[in-house]
Structure formats: structure tokens, C-alpha cells
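Following: one structure in C-alpha cells, then a few remarks.
All protein chains but one are shown at their positions in the complex.
Moving on, here comes chain A:
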Amino acid sequence: MPDLVWFLIRRLFAALLVMLALSLAVYLIFYAIPADPAHLACGKPCTPDRLEQARHFMQLDQSTLQQYLNFLKGIFAGRTFGDGAAAVHCNAPCFGYSFPLARPVTTLIMDRLPITASIALGAAVLWLLIGVSLGVIAALNRGRLLDRLSVGVALIGVSTPSFLLGLLAILVFGFWLNMVPVNGYIPFTESPVDWAWHLVTPWIVLAILQAASYIRLTRSQMLEELNLDYITTARAKGAGEGRVVLIHGLRGVLVPVITLFGLDLGGLLGGAILTEKVFSMQGLGDLLISAVGQLDVAVVVGVTLFSAFLIILANLVVDIVHGVLDPRVSHG
């Protein structure tokens, strides 16, 4: 296990460097856009005087490099804008301050994260189950009706836009059949049943869309796996078909599936923009889109960096799980 510890230390260090480079890139890109956040903050009529005041208050009058350094410093030490009674505090870890929303970006992200996480995690469990089981069924019935059906479902899944499927689901199950709520989010802590009830449609919609790639991956991987010599060995030992497939075959299939799963989930946790919009859920995706609309650069940078962080984290977790699933993978 010391191997694993060293592996983690090295990977975390590398992740930190990547995050740093990324933050600089993101910062430069978004601060290069020809829009002046101070202009939006200064209100109307905006006298040159007040604009200058706003700029100074938001620390936009400093050089780009200085602004970036302030940003980095804020992550560890927090930041204070202005002074005296009008001062605005942003506690560490401070990933910027949204003046339009009058909240620290960190708080905004943490407020929205449970919604996005609820959507993403529930859907992920569903699509993993659907994708892997349909993929296995398809592989075992290669060329037959069940295989064609599964592959057909996969094809429809990959080619349907999420807003179309989402709106259709709302129309049919929400309005026509009146089975499920059409929008809104109830926190889990308030009522777990209502939480799930409000989320079930987005879960299913997202799961159907995502399951497609899992069906195809599982199917092709399982077909390959079933041709391997050790599958013949398992049969020669007297293992039944179920055991051959689930114990000996599936293990090798799970390695690439888990890799894809980790990356998909990491990406989705950063905000399911279209799904959140369709189901009127105020998650991270919604936060990001609104911020873009209002030129709220601090939020855009914060959410983008947070999404990037999740993907880097997902990669790390995938690598660790990979080592657990496949004893040939060495973390040394």
C-alpha cells in the first residue's frame, strides 16, 4: 500500500499544478473579454467618477497579473473589497466575489452543488445499471432480437438531444398523464420522498441519454471478453453460463466502463446545463448560464474552475479504482 500512498501524493501534486495552469488560462480568457463588470455595477447614470470608484472597489483598476495574484491569494487567505463600513468580505477559500449577486462565489457554488449533485448521482446510478445490463444482454444475444433492440435503444439515446427528450417527458408524464411534478427541487433533508419524486424525470431522461454509450461499450467489451481463453477455462472447470458471464466476463468489462463512468460523472457534476434549464432546477449549470448572461466574470471563472477540478478529481478516482479492479495495474 505505500505504493498507493506515493501514487496519491504524486497525483495530487500533479493535479495541483494542472489546476494552477488552468486557473491562469481561465482567468486570462474571461478577463480578456471586452466587457467591463464595473460598468454593470455602477448603475445609471454612470458618471466617470462613479465608474472609477466601482473599478477601485472591485479591484479592477489593478494590472491583470495583480488581479490574478489577488485571486490566488483569496483562495488561501480570503479577500476584502473596499474598507470601512462598506467593506465586503470574502472568506477563504475565496474563488471570487459576485457583485451582481452580492455573494462570494464559493457560497454560490456550495448552494447550487446539492441540486446538481442530486441530479447527476441519481442519473448516474440509473444509467450505469441500465447501460451495463442492456449491454450484457445484447452481447449474450448477439445478432438476435434482444441485441438489435438494445443497440436500437442505444442509437436513439445517443442521437436524441437532451432538451427534446426532457421536454417530451415533461409533456407526457408531467402534463398529459399528470404523474410527476414538472419542475422544482425539494432538498433531501426536507423530504427524501419529495426530493426523489421531483428528480425522477430528470434522472430517467439523463440516464436514457447517457446509457447509450454504456450499452455499446459493455456490449463490445463483453463480446471481446467472452472470446478469451480464460472464459473457456471457466467453462472447462464446470462453471455455469451465468457464473462465466457475471464472475469471469464482467470483471474485465467493468474496467473501461468505470473509466468512462468516472469521467462522465465528473463532467456532469460540473453542471447539467440543458437538463437543469429544462426542469427549472437551479443547479451549477443554471448558475453558470445566468452568470454568462450577466457578464458576472467572477462566477464564470469560479464555476469553470470548479468543473475542471471535478474532472481532475474524477480522473484520480478512476485511476485508483482501476488499480483495485485490475491487479495488473501498478501504482508504483
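Basically, a contact is a pair of C-beta atoms (placed from the backbone, for glycine too) under 8 Å apart; a residue touches a chain by one contact, two chains touch by 3 or more; residues count from 1.
Criterion: contacts and distances are computed from a predicted model.
Novice: Name the omitted chain as UniProt records it, choosing among "Cytochrome bc1 complex cytochrome c subunit", "ABC transporter ATP-binding protein", "TAT-variant-translocated molybdopterin oxidoreductase" or "LytTR family transcriptional regulator".
Specialist: "ABC transporter ATP-binding protein"
Novice: From the list A:Val5, A:Leu155 or A:Leu228, which touches the chain that is not on show?
Specialist: The missing chain is touched by A:Leu228.
Novice: Please pick, from A:Pro104, A:Gly122, A:Gly135 or A:Gly252, the residue that touches the omitted chain in the full complex.
Specialist: Answering carefully, the residue with contact to the hidden chain is A:Gly252.
Novice: Out of A:Gly84, A:Gly293 or A:Pro327, which touches the unshown chain?
Specialist: A:Pro327
Novice: Touching the missing chain, which residues of chain A?
Specialist: Residue positions of chain A that touch the missing chain: 228-230, 232-241, 248, 251-252, 325-328.
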